[in-house]
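Only one structure is covered here, and it is reproduced in the block below.
One protein chain omitted, others in place.
On to chain A.
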Amino acid sequence: MALAREIYRAFESIVGSRNISEDLGIRETYRCIPAQSSAHFGPYDQKTPLPQAVILPGSTEEVQQIVKLCNKYKIEFKASSTFWATMGYIGSDCAIQLDMRRMREIEIDAKNMTAVVEPYAIGATVQAEAMKRGLTLNIPGVGCSSSPLASTAGWAGFGPTSIFMGCATENMLGAEWVLPSGETLRTGSVGAGSGWFCGEGPGPSTRGILRGVVGTTGTMGVCTKVAIRLHPWPGPDHIPSVGDAPAYRAVLPDNFKGYTLCFPDWGAYANAVNLFHENPDILFLGHRQYNKFGRNLKVAMIKILNDKNKQLCDLPALMEDPVTKKQNEDMKIDVQVILAGMSKRDMAFKEKAVDTILEETGGWKSEFMQEPDIAAWNLMYLLRLGHKNLNYTLCGAYEGTFGLTGNVFVSSSLMEEASALKRKWELESDCIAAVGGDSDMGSISVMGGGGATGWEFFTQFDAYDKESIKNTKLFADATQEWMTSKGLGVDFCRWNEDARRPDGYNYTQEQHDEMYINLPQPHVTAYQYKVREAFNPNKLTGSYYRTLTPEKLKEQD
């Protein structure tokens, strides 16, 4: 399908001929495999639909004009900035793709610790600018090459530093947003022309339309600017680095310390995490990171990544090395933390606090992770979060499974059982990498000040083997079955299963009605239907916004 000439020209007149394309080669690059989870890749058999045109707006005014035209001609649209996930892509044949890369401004108010960012200002750039002013930002788990605006407006936005800095919803201040109807909403103090410092009110907060526990994945229009909260960075104006890729190491003063805290059992782990939640000023960062390589592999993998003369083929030998084995066993149940002292005394207090928590819970610090080079590598890895590509190192593709998010006492008590289930599949099925069962990773807290963990099991599979892909899906069925049996809700890789059909297209309202009528509290989706009707009357943004036709509830009554 192609846009009618009159419509194409109308879009072209808004952005100029250099910023619109209907070239098939270009359009093909704006398709994505419809993986069920948010951010993980794999060459599945289907792709998202081909957009009729790709448009690169350069300003809020241009976005608004485009959206108004879409309403006039009933054309679906989806805006995306760093295109990290399938949710950023269109779901219908009659749709255009907005690529926001021309909008990348960053404006920092150092005094009031805020930054106003446009869609294509990526985390690394915002962090670099903020550090010049003694500040930094929460970079979510997706990594520093993603857009902070997208994680704020579009998805969850929690990460390693969330215990200290909060997650995206907590950091979101004022926003400028072109609603699907084409009207521009500026939330809180922005709408009043008072500045970007407050996203709430006046009265009930209209920002409630723009995101809930997660963002609206582009279904509530196009966010063109958002103010986010920045946080203290008691370090130099940039992260000085040494070493070779991928083992860049951070050279930071003594008020930064990274530790891997290890525990004898999951009960001790949960107690320690709870103490960190109870004393949220101690940790600058807390994340179970390297276990993503798998319980049996992590130390060997860290050694490979830190030695330019080693490759993946050295893995088996390294795993047999008695020293590596011991180091690995030492950090079987672990979490990486970073302390950042705001003063010498503060650092001493934080060090003592960590030692006390370890003493109380029977934990210890991994000596291997404190070796100077490894410690410096760890600091760079976690503070910059620029190693997302390493997630693909083992097999080229991965899925997040299980998803033990929430109460740390519940999730940690189930960790060995979940690990055993995965280990069984690793050994009995030939589909997923055998890494030791437990490949759980994630944040010590998904919200500021603690309260809930955010865990998923990295499950690596062969991206070039259809059998591996097929069986990985079967494994995900098994993990979901296990999750359901434990009353744990939706498996991580299925968070968006109800948002887009496996063939990449939008669900119909009837299909959504069938899904949501049996929710424990279906009024949630019935109200979301009414919200969509009010602000997206032509339903132009796909089916990620979960809705239930309210009349279905009456039928049920």
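Everything below uses one rule, namely that a contact is a pair of C-beta atoms (placed from the backbone, for glycine too) under 8 Å apart; a residue touches a chain by one contact, two chains touch by 3 or more; residues count from 1.
Following the convention adopted for this analysis, contacts and distances are computed from a predicted model.
Colleague: According to its UniProt entry, is the unseen chain "Iron-sulfur cluster assembly scaffold protein for SUF system, SufE2", "Cysteine desulfurase", "D-lactate dehydrogenase (cytochrome)" or "Anaerobic sulfite reductase subunit AsrA"?
Modeller: Matching the unshown chain against "Iron-sulfur cluster assembly scaffold protein for SUF system, SufE2", "Cysteine desulfurase", "D-lactate dehydrogenase (cytochrome)" or "Anaerobic sulfite reductase subunit AsrA" yields "D-lactate dehydrogenase (cytochrome)".
Colleague: Considering the complete complex, identify which of A:Gly141, A:Gly235 or A:Gly448 is in touch with the unshown chain.
Modeller: Touching the chain that is not displayed is residue A:Gly448.
Colleague: Looking at the full complex, which residue from A:Glu22, A:Glu107 or A:Glu170 touches the chain that isn't shown here?
Modeller: For the chain that is not drawn, the touching residue is A:Glu170.
Colleague: Determine which one of A:Gly16, A:Pro202, A:Gly362 or A:Pro502 touches the chain that has been left out.
Modeller: Hidden-chain contact among the options goes to A:Pro202.
Colleague: For the chain that's not shown, point to the residue among A:Ile55, A:Leu185 or A:Met301 touching it.
Modeller: Residue touching the chain left out of view: A:Leu185.
Colleague: To test your reading of the contact rule: which positions on chain A touch the chain that is missing from view?
Modeller: 111-114, 166, 169-170, 173, 183-189, 191-195, 197-209, 211-217, 219-220, 229, 231-232, 234, 274-275, 277-281, 342-343, 345-346, 348-349, 352-353, 356-357, 406-407, 409-410, 447-449, 451-452, 487, 489, 520-521, 523-525, 527-528, 530-531, 534-535, 544-546
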